[in-house]
Each structure stands twice: as C-alpha cells, then as structure tokens.
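Pasting in a structure now, in structure tokens, and then I'll have a few things to ask.
A single protein chain has been removed from this complex, and every other one stays in its place.
As written, the chains take the letters A, B, C, D and E, and residue 1 is the first residue of each chain.
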Amino acid sequence: MSDAFQPISANDRPRFTEIASFMRLPHVPEGDPRRAQVEIGLMGVPFDLGTTNRPGARHGPRQVRDASALIRRAHRAHGMYPFDLARCADMGDALVNPADLQDSLARIAASVAALHAAGTVPLCVGGDHLITLPLLRAAKRDQPLGLIHFDSHSDTWDTYFGGWKYTHGTPFRRAIEEGLLDPKRCIQIGIRGSMYDLADNSWAEQQGMRVVYIEEYWRMGPEAVAAEARRVVGDGPTYLSFDIDAIDPAFAPGTGTPEIGGYSPAEAQRMLRGLMGVDFVAADLVEVSPPFDQTGGTAMVAANLLFEILCLLAGRVAARRAG
Amino acid sequence: MSDAFQPISANDRPRFTEIASFMRLPHVPEGDPRRAQVEIGLMGVPFDLGTTNRPGARHGPRQVRDASALIRRAHRAHGMYPFDLARCADMGDALVNPADLQDSLARIAASVAALHAAGTVPLCVGGDHLITLPLLRAAKRDQPLGLIHFDSHSDTWDTYFGGWKYTHGTPFRRAIEEGLLDPKRCIQIGIRGSMYDLADNSWAEQQGMRVVYIEEYWRMGPEAVAAEARRVVGDGPTYLSFDIDAIDPAFAPGTGTPEIGGYSPAEAQRMLRGLMGVDFVAADLVEVSPPFDQTGGTAMVAANLLFEILCLLAGRVAARRAG
Amino acid sequence: MSDAFQPISANDRPRFTEIASFMRLPHVPEGDPRRAQVEIGLMGVPFDLGTTNRPGARHGPRQVRDASALIRRAHRAHGMYPFDLARCADMGDALVNPADLQDSLARIAASVAALHAAGTVPLCVGGDHLITLPLLRAAKRDQPLGLIHFDSHSDTWDTYFGGWKYTHGTPFRRAIEEGLLDPKRCIQIGIRGSMYDLADNSWAEQQGMRVVYIEEYWRMGPEAVAAEARRVVGDGPTYLSFDIDAIDPAFAPGTGTPEIGGYSPAEAQRMLRGLMGVDFVAADLVEVSPPFDQTGGTAMVAANLLFEILCLLAGRVAARRAG
Amino acid sequence: MSDAFQPISANDRPRFTEIASFMRLPHVPEGDPRRAQVEIGLMGVPFDLGTTNRPGARHGPRQVRDASALIRRAHRAHGMYPFDLARCADMGDALVNPADLQDSLARIAASVAALHAAGTVPLCVGGDHLITLPLLRAAKRDQPLGLIHFDSHSDTWDTYFGGWKYTHGTPFRRAIEEGLLDPKRCIQIGIRGSMYDLADNSWAEQQGMRVVYIEEYWRMGPEAVAAEARRVVGDGPTYLSFDIDAIDPAFAPGTGTPEIGGYSPAEAQRMLRGLMGVDFVAADLVEVSPPFDQTGGTAMVAANLLFEILCLLAGRVAARRAG
Amino acid sequence: MSDAFQPISANDRPRFTEIASFMRLPHVPEGDPRRAQVEIGLMGVPFDLGTTNRPGARHGPRQVRDASALIRRAHRAHGMYPFDLARCADMGDALVNPADLQDSLARIAASVAALHAAGTVPLCVGGDHLITLPLLRAAKRDQPLGLIHFDSHSDTWDTYFGGWKYTHGTPFRRAIEEGLLDPKRCIQIGIRGSMYDLADNSWAEQQGMRVVYIEEYWRMGPEAVAAEARRVVGDGPTYLSFDIDAIDPAFAPGTGTPEIGGYSPAEAQRMLRGLMGVDFVAADLVEVSPPFDQTGGTAMVAANLLFEILCLLAGRVAARRAG
Partner (left out) sequence: MSDAFQPISANDRPRFTEIASFMRLPHVPEGDPRRAQVEIGLMGVPFDLGTTNRPGARHGPRQVRDASALIRRAHRAHGMYPFDLARCADMGDALVNPADLQDSLARIAASVAALHAAGTVPLCVGGDHLITLPLLRAAKRDQPLGLIHFDSHSDTWDTYFGGWKYTHGTPFRRAIEEGLLDPKRCIQIGIRGSMYDLADNSWAEQQGMRVVYIEEYWRMGPEAVAAEARRVVGDGPTYLSFDIDAIDPAFAPGTGTPEIGGYSPAEAQRMLRGLMGVDFVAADLVEVSPPFDQTGGTAMVAANLLFEILCLLAGRVAARRAG
C-alpha cells in the first residue's frame, strides 16, 4: 500500500502540530487528482438546520478533525492496520447552504453521491441526524439498504411544528417512505428517554424495524446485541448510523438532545467490534455539537468511535478486494 | 383531565422558547385560584445556608427548571402519561431568608405545609439537604413517616463547628429526634466516601435505619435494592429524598460534596422505577449546585430523575383516586 | 401606578428565587386579560435561522431573562423609576418555527404586531439580527421609521450563499427595500471588522444612511455620537436596534460574529442615555448566543443595556401620556 | 531585612511549584513564634454568609493565594521592593463558622484583632464585604477611622429581607453607627448600577460621606480621584477596602453582584498608586467568588491589586519606622 | 500517635479554609526538623517535560492539594484511620528545572531519595509519567522492585521523535533496562487505545511483564485482577504507579492522553482495596493536567485514589512496625 495515504506519524510530527484533518490523513479536496484512488473517504457534513432544540452540530466536523489527531494507526483488538487495508483520505466537507434546508440536502447528497460514483466508501461526520437522509439518497442502490442505527431516539417521527417533515427527528421515516431502507433489515439500538407519545415508535415497529430499547440492551449486553444486529441485517448491503447521543451524556455531553441512561463508549466499542463482516456500504457519525462540548470530550469519544467504524469499513474493503 | 395542567408541547412551541417552569408546566404562584386544583405541586426551595463546604444550591431550582424543558410527557417504561394521571403545576419557590437560617426553615415549612393543607403532594427541588427537615415538618402526620433516601452521605451527624445542630449533614438525625421519621421504616442507599469517624453512621443504625452502603449496592444491584426499600418502608406513608450526590460525579459534578464511586443515572432510574406503588406523601431532589455545574449536565440529570419521581407520585395520586 | 406591574423586590424575595421573567416582571402570556393594560411589553424572539456562522441566539431570551434578575427598579443617572412611569410586563416569546425560516418571520411579525395593535410598545430580545425585519414589519406605520442601530456590522448586504436574501447580514437592506425604514433617518454606530468587500456599505451610504465607523466613534466619543444620532433621526418615529456584537467581545463574548475593537458597555450606556427624548416606537436587543457565553457575562451586559433601553421607552410612554 | 520573610523566588523554584501561600510568602499560622516579627500580615477571611445573591466568596482566599504566585518582588512604578521594606507573611485564615453568621463575625474580629495587638498591619482577603465590619471592629482605635472604599455599591443600606441588618450590603452603615468610621473622612469610588431606590445613598451622603459615582469618575479620571481621596481622608488613620466588583466585570467576572460600566484594573492601579503616603492602618480586598471565575482571571486581577495595596502598606510601615 | 501529624478537621475549620496541603496535613518542607518523624511523605513532582502531546501536568500537585481538602480521616471499607497508623505529612514539592529535562530528573531523584534515606515512604503526585523513572531510581534497593501499574498505555516504548529516549511513553522500558524493576514481578492493568504498532507491547511481554488489556479486565472484573496483581508481585518489595488516564475520561478528563473505554473510579477503588498487604515501598499518582480539567473533577478523583493508596501504605507501615 502506498505511503501516500498514510496518516502523519506522531512519532515524526507531534499530534499537536499541522493542519487538522481527520486522523491526520491527507486532505484530498474536490478536484484533487488523488481522489480517484481513495477507497474510504472521510467527509464532514457541517449542517444543523434539522435541529429542533439546541443547534451547533454544524461545527462538529472541524472539532472531530481536531480531536482525531489522537488516533494511532493500529487497532489491537482487531489486530488490524486499517490504513494499510484501504486507501483513506479526508475529502473535505460536503457542500451546504446554512440558509436553506432543502438546498442543503440536495448539495449534501450530490457531494456524497460523487464519492459513491468514484467507488469510494463514504464515512461522514455530521452535522445533525437529518443528514442521514441525503446520505442514504446518495447511497441508493438497486435494493433498499439495511441499517444498524445507534441512538437514544428513534428519529422516525412524522412531523414537527405543524406539519414540517424534515427535522433531525424524522430522517428514518422519510428514508423508509422513499424506499431507501428495508425496514425489516433495520435495527435501532439504545432507544430511551421520555417520549412525546407512547406510540412514538409504533410506526417504525409496524414497518418491521427491530427496536432494542435500552432496557433490553441492559438485559442482553453488547455482544448479544451485536449478534442480533448481524442477524437483522443479514448479508445484504447495510448502512451504519451512529448518533453520539446514544452514548450516555456523562461521556458525550456535547450534543443537542442528551438523554440520561445510555451505554458507555466501552460498550459501544464492544458492539461495533461485533459487527466486523457486515456488508457496510457507507456510514455516518452525527450530532456532535461543539458549543455544548466545553472540554472537547465528546469530540474525542466521536473520533475514537469513528476509528472503530473505519476499521469495519476497511475490513469490508479488503474483503471485497480479496473476494 | 383538563388541558389546563398540561405542559407546553415541544411540537407546538420549541423547547428553547418561553419562560422556564418545571417541565414546562403552568406556573401557579401563591394566590392563584388554580392552586386548589393542583394534585402534584413542583416547588423550588432555593436555600443553601446548611452547606458546610461549597455553596450554590440556592441556584438549583432555577437551573433545574431550565433543564427540565427537555422532558416529554410520556414515560415508556411505566407506560404512563403522568400529566394525565394527576394535575401538576409549578408552584414557584418556597419563601426563604438568605440571611437567617432558622427563619428560612420556618418559611420553607410554612410554604410547603400550605400545599399539604390544600391536598397537593409536594415535589420539592433544593437547595441543600437541610431543606428536608422543614419539608418533613410540613409533611408531618399522625404517625412518623418512612423514608427512602438516596445519598452518598448519611446526613445523620449530630453537630458541626462546635455544636451547631443545623447543617446539610444533620437533617435526618433532627427529623428522627423530632419524631418525624420512623427510623425502622427508613433506608439509605449508596452511602460511601471517606468518613469523619468509623462510627459516623452508628447512631442511625442503632435507631434501626437500614443503611445500604455502596459496596452492598454493588453486590445486590438496583432491582434488589429497590425491593429491599419497598420491604423496609412497607405500606405506610413514606417520604422520598434524592440527593444528587448519590450519583457518581462524572454524571453529576454540580454538587457541593462530590464522592467518587456512585451509581449511574441509569441505575438510579432502575431503582426508582422499582418503587412504583409505595405510598409516597411527598418527595424532594436536592443539592444541585449550578456554579459547579458548568455544562448544565447535573441539572439535566436532576430533571430526568425528577420526572421519574413525578411518575411515582402520579401513580400514587391515581391509585388513591381509584382507591 | 398599580403594583400589579412592579417587579418582584429582591429585598422581599432574593434574586435567585422564583421563575425567571424579564427583570422579574409579571409574566403576561397570550390570552392573559392583563395584556390590555401593558404599556411596554418585553418579548423574547428565540430564532436564529438567519445565522450564517455560529448559531445559538435562539437560546438568548431565556438566558437574558435569567440574568435580568440582577436589575433593580431605579435608574440613578436618569433619576427615574421606569416601572412607575409605564406598566411593563414579560409577554413571553414570539412564535417561531425552528424548521422554517419564512414561516418563522411571519409568526414573529404576527406576535409583535398584536402588541402594537394593543398599544403596547414592544421591547424584543433576540434571536439573531434577522428578527429585526419582521419586527420592523410589525411596527409599520404611515411613514417609514428612523433607525438608531448599534452594531459592528452594517447588515445591509444583499445576498449570501448564491442568492439567499434572508440572513442576519441583510435585514436592513430588506427593510429599506420594503419601505419600512427611511434611510436618511438611519444611523449605524460602531461598524468595524474585516470586510467581504470595501464596497460592503456603499449601498447603505448611497441610500443616505449615516454610518459611524468605529474610527469616527473613537474621535467623537459617546456623547457626540449620541447627539449625532438624535440629529439624524430628528423628531419622527424611530426604531432602536442593539446588536450585542457592537460591544467589544471581551465584555460580550457570547455572540455569533465577534469583532475586536468595539466600545465598552460603559460607552454604550453613555450613548443610550444620550438618546432620551427620541420618539421610539419599538426596540430590540439581539445576537446574545448563550452557547458561546460560558460565564453568562454577555447576558448580564445585555440585561443591563435592556434596562437602559427600557428607560428610554418608559420616558417616551410617560411623555406621550403627559403630552 | 532578613531573608526569612522573602517570597520564594521563581528563578529558583518555578511559580507552579510548592504549596500556594499569598505571594509565595512564608506561612506563619497561629502559634508560630515568627508571628511576633511580622509587620504586614496577609490573612484570608473565607466567609460569605453576608451574601444576598450569588455565594462563593468563601473560596476567595485560597484562589487568590494560587493566583498570587504570579507576583514578583519589585514594583517598578514605585521603585520599591516591598518585601524588603516590611516583613510580610501569610498568616493563614481567620476563624469562621459557616453555619452561624454572628459567631463568624466574632471569630473574624478576634483573629484580626490579634494581629493588630501584635503590631502587625492586616491585609485581609475575603470573603464577602460584610467581613469589613469585623475587620473595622478589630482595627478600632481612639478615634474613628477614615475610609477609602472602591466599589460599585455603596453598601450602606439599612436592612434586607424584612429587617435583617447584617449582609454584604450594610457593613459601612453598621460601621458608622458603631462609631468605627468617621463619615466625613470616608470616600466611595465608582458607585454605579441600577438601584433599589434613588435615595439608596442619601443616608451615606447625609452623614457626610463623599460618594464619587462612576459618572464623576469618568469626568475626573483616576489621578484626580486619587487626589480627592487623599484630601478626604487627610492625615488621620485610614482603612482601605477594595471590592473587586468595583472593576468592570469583563476584567473581574468572578464576583457575586457584577455591575457593568466599571473601571479597568489599569485605572485601579493608577488610583491606588496615587494613595502612597496615606496613613493606612489596615486594608482588605473582597468579593472574589471562584465558582463564578471559571478562568481564574478575577483572582489574578485581585492578586495584582493586592500587591498594589501591599506596597502602600509597606511604604507606610517603612515611613513609621523611619518616622 | 501524636496529634502533630493529624489533618485539620473540617468540623473545626471548614474545608474551604486555610492553605491547601495534601489532605490538610501539616506542611513539613525541606529543613523542617519534623521531617525525621514522618513515616509517609506526600510530595508533589511538578514536571511535564516528558509530555509528547498536551502539557499541563506540572500544575497537577497544586490542584490535587486543593481537591484533597475533601478527604476525611477514616476509611470505612478498610475500617482504618490511616493518619493514626502512620505519621503523614505534605513534604512540599520535589525540585525541578522546567527548562532542562535531564537536570529535572536528577533533582527529582535527589529530592525523593532523601525521603527514602530518612525512612519515609514517598507517595508522589505528578507530573507526567516520566517522573516514575527518577522515583524508581530513588527507590532503588538491593533487588529490583515489583510493579503494579494502572494505566491505559504501556509506557514501554523505546524512542520518540527520532531517537529521543526520555518521554512519558518510555519510563518503564528505561527502568527495566536500568535494573530498577524485575519485569517478571510487573503487572500493567487497563492497557487500551489505538496503537502505533501491534507490537507496541511485545518488548514488555518478552521481558515477562504481565499485561492485563482492558478486554481481559472486562472479563475478569476488579477483584480477580487485584488477586492476579498480588500473585504477580508476590511478597517482595513493590512499587505502585497510578496513571490517572487509566480511568475513563468521563470521570477524569483532565489528562494529556485520554483513551476512551477505561474503568471507573469505583472499579479502581475495588482493585486498590484488593492490594492491602502488598509490600509497597513507594507509590505515585501521575498525569493529572489541570488546564484540561475545567471542573476540577479529575483532581477530585485523584485525591480520592490517593487516599486509597495512602491507606495501603499506612497499612504497610503499621505492619512493619508490628512485624
């Protein structure tokens, strides 16, 4: 594997130096000829117009880039060097229009569709959870995708504020309505918190989505839940979406809609590690809101989980190449 | 149930809007004719003259009001809409005198006794833990009350600073001495931390209180401890007091006397949910100190636990009505 | 003057107690029969969809309410008790739709137009500066209004992000285009900072607006600038708009677009005090962004300047009544 | 001058090392035989029961100790080495009882009277402003003292909360009533902010106190105000009291009752330097509240102003010795 | 046991008062005649030149001193009064030179060797982890020591930045090379995080060190791991080193190289309590970095763990005296 796509080594240049790109990877912006070689493209999606309460996730990508300087190149538990398995790069940010929600959704979908078209697996960093809708549109294939979704909220609500259909509380309903997801191959893990209505998730469950509420998670534990996720999505192409508010707010306070009682980053690591082998076609990590993350700890958690997800994608890229 | 006592809906008016009352409930101050209808009255007790180290809990009620805008109206685990079961309102704050401890205790007791007299179940938000003494005085009945007490400290010390009997380290001793509590129907859950003396809790235990130290909690787990609490208090009228420093300081740093090694908010939820059916006559949540809660996370935990407690009270109100 | 519209006295109930309304005034929400009596209505406008960079001003009204508990009822420099001169109240928040910019502008205009219709002078707290557009629409009279505008930015830019006309950088251009303001009776005070283009303000100046750049301010001093403002607006009906980013960011860091080199709160007080007697028909204070105001200091500055503005309005109400 | 009372040199041991005492001076607690030699005794007074709004000043002394490690031993503007002119030491803290206001006042007075009795000039660090009352009691001489008082509040109010006479808003009224101060030799510098009543300061002025409101300060400038202060107090024994809230809250946010529009630390330095030669018998610096001083900047300002005051006292000690 | 070495009682003097020494113990600096009596000497080592990324640990000792005012004198789980078992004192800080790494290592070793020479067991507070190298040099005995090492990093790397051998990532490799440690009696607990190389720890394991990775820790639990540690070190003289980054960063964010997925303070307490009886000859707690510990929570965790370690040392001192 060429050295061209290796992260800067902290043993050569300390972690606090240089421009902050995701995991110190080379920055390969639109128009750069190296783009064609990239197998996994990390891309920021600085958008938070879908937020219904506390904004700020638009600042997430830059903060996660800064925190990700802490990541090293080897994953011990997997025994893996992901940057040796797949050519990875920081592709810059998707285009957005902070003054127009629908225009932003279109720009985001176009930015990421270009990655898919070039054979690059997108790993996107939000941004609020509404970005998953254009990211799924960009990932569209012949058949609907499966979904492994870590979150404290189901995000399958219908409308807000008198009929408004596009907020960070609705992306998965829209995606199912648009045929982007196969609800029977979807699983949500960690749903909790007070609810608008006891029937909040009934639509999702009627469609056939598997919802693992936090109480069931407590009973099953991370390894069994990961197995259940693998069972639900099966062998088909699958999308992974990780809302940072799935994590307990003591570990990840910097988010717009915190809910107490979540799992820890360690438990998230254990679940993610259990997903190696799933046929992931794209992934995102969303809802890091730096204005509410005074210590930067949330971005640091996000950067580490991003590395876990990257390893899943790198494993998949290597398997496809081998396959 | 009348709509008059429903919280403002976030789907109608976003959570960040409007004046901050507890859980976005109507504000029904002293003198308001709607007071007579209120079945559960949330009241602030902005008092911290009982604090022996770091002050600031006087600012607790306002901060918890602000954070409680995140609460929605349904509790999934109980399958309950508490605001439909009982008419709830924000009754404003108890009267206090920040320059006179004893005068404050008298004013607090009078403010809350008026709620009891009107048939309203008080759910008070402190303030430091000394407020539980006047709250118990206000709740006084023919027979002493039982107590379920979540805390890292026993708060049954005798005196401080050369004989001073009224601090946040003494309320339960005073309450037992005054006959307000039946020590044999009292349980304390989560006691830990370094101690002034190995005999710190011996007085309490000699009176017959059940003390679940954190090590015993670790062995038993939340469900068994909740069962033990139900056993200790039995069927009689019971008071619930939740000191936020019972929670580990990673989750709830904004408090005056943090002690490492506590349980998580999730574990607290599991214990509180196990108490449905106890005959609670009043409750409090104390020791949130906003000046030490830079991110607001402690108030957010407190608001969620307050919702758990509210559900217990609402269940009780509904049961009495039905009964 | 009836006691019904007096703020809660801190000598009776400490400042840290009770629900936080603007300046501890009575909360008179929509539908309250007392609304008809209110002469000056403080209203929150929790909207920040016009923000082009750092969001968060939607949280401004609640934070300013909290900080305004520090305000006392007498203004020494004016020798005035404003709450005795005019019946003041907290009217709650204007309606907004956080998912739809244009719908929000319409709701805001309607909420505030209702105040004007009832003879109440609105004093609004933002929210980002785009709210001034609907506030001016609501204040529309037979003739265009004059404007005294404190800011570091001219906010008369035409479009952003490829033609988008409604952001917090455009309200005054839109207002002049809509005939809401008479540019020859408009003055902007404190404009500074790096610019997109040296011609940024040329449109405004071509319309006849008087722009006092910060360098001219330094030469003239606050009293002379206040006199110049009185000269520009003359005797006609006038709107006052105060963007908190006019203040140097050392004093008011909690805002979306800080610019170094501003005037101090003391200087702002001196200018505002020099405007007594101007025929103000409405006013606003905007761009306080709590997520960027970690110490609450910006909200505290805002609350004090709000009191200065309130005195100007109260003086005007009293003069009209007398006149 | 013996080396025994020199601060630790940062050139020998870096500023971040060792136990934090005031200005890195030797710690000479009660009972230490070196006490008899100390000419200027820095003492903490960790008391905030006089606070009517935001508490926390009890933590002031320790925080100022920490920040004062930045102070070096020479004062260039005075051309002075104060630690060579007078033997200085950190005398520890006055005794307090956080559960009893009156008992605390008695303990504080006793702790500081012991310094006076030993011929040590006290330089005390609060704590809230009520501590000045016992400090003046401890400083009592045959004749009432003069006073130079930097503050944003007059602190000559009569009562709070229904007749309570002892708060941080009343110490100077009590001190005049007790004959501790000669009001005709008292000056207050920087009074500002909204007021409970336009007559708030009339009692003080009727007694003959000289009140320099902030507007007069703006007109006169620091040097003229210092001259006025020297004129008012004349040659008699004088007390200096510096409330950190005299300083604008941008520079000193960590205090309980901030008021916008104050002077800067530089202006305070210029005033203090103009007071060299006044016959100071004791001094204090109060109202630093660390829980509201997230960056430690307020304590840093306080430490530097403390050094300015120390130089005034050292100059006086040297003059008396010479005289 | 003499009262001379008892901490100040919070029941006599509140926790927020007086100069901050470790656990409010007497300060016994170099040259103090009481030094000869001290059995356990707490000493700060304010050094962070070994840091490869985020500095600040030089400020650790002072911050831990401040936080340790929360510690009381009895340890309930051990049923022990450690200050009655051994004469403890705050010995001040080791000498350092912030401009010269090697000179600092020599000064630190000399400062601590003096404690060993006087028969005092050192309990040092860093500072970055490189300090353990001079602390081991100071502790050198006839035979190499055993080691119980809590950390998220193995710190047995060879070189950084092109051959540099002395950083906080290398102390244990240097110590083994120097014959200070017997690798077969060394155990590391909690190693995790992304790695420079999958062979990062292979050198350590080849030497015979026992490495308990976090995944093995999850499987075994704290009590079994403590037993394993006792087995590894056996009866011989042993050193305890606790890197605060062993703790999950939600509980201890204030450190230079956080790694998600660590154990909690409660789990650390359970492990430490399981080590009573090991023949500890010295111990340290390192890597608290106050500039990254905005709330002070990390120092608070550190102070409590320091108390756990102190009890282990006190038990050992008492056993030796008895033995």
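The definition used in the following text is that a contact is a pair of C-beta atoms (placed from the backbone, for glycine too) under 8 Å apart; a residue touches a chain by one contact, two chains touch by 3 or more.
What you see is a predicted model, and the numbers here were worked out from it, not measured in a lab.
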Original post:
Considering the complete complex, which visible chains touch the unshown chain?
Top reply: A, C, D, E
Original post:
Which of D:47, D:161, D:217 or D:307 touches the chain that is not shown?
Top reply: D:307
Subject >> Residue touching the undisplayed chain, where the options are C:113, C:220, C:250 or C:318 >> reply: C:250
Original post:
Per the definition of touch given earlier, which of C:83, C:239, C:292 or C:307 contacts the omitted chain?
Top reply: C:292
Original post:
Which residue numbers on subunit D touch the omitted chain?
Top reply: 9-12, 14-16, 70-77, 79, 81, 248, 250-251, 264-266, 269-270, 294-295, 297, 300-301, 304-305, 307
Original post:
Taking the full complex into account, what residues of subunit E touch the chain not shown?
Top reply: 48-56, 58-59, 97-101, 160-162, 164, 166-167, 291-292, 294
Subject >> Touching residues (missing chain, whole complex) on subunit C >> reply: 52-54, 160-162, 192-198, 200, 213-215, 218, 248-250, 253, 257-262, 292, 294
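Here, only the chains that are shown with their structure count from here on.
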Original post:
Does the subunit B and subunit C pair touch with the same residues on each side or with different residues, judged by whether over half of the numbers are shared?
Top reply: same
Subject >> Between subunit E and subunit D, distance of the C-alpha-averaged centres to the nearest whole Å >> reply: 40
Original post:
If you look at subunit D, which of its residues touch at least two other chains?
Top reply: 52-54, 58-59, 98, 160-162, 292, 294
Original post:
Can you list every touching chain pair?
Top reply: A-B, A-C, A-E, B-C, B-D, B-E, C-D, D-E
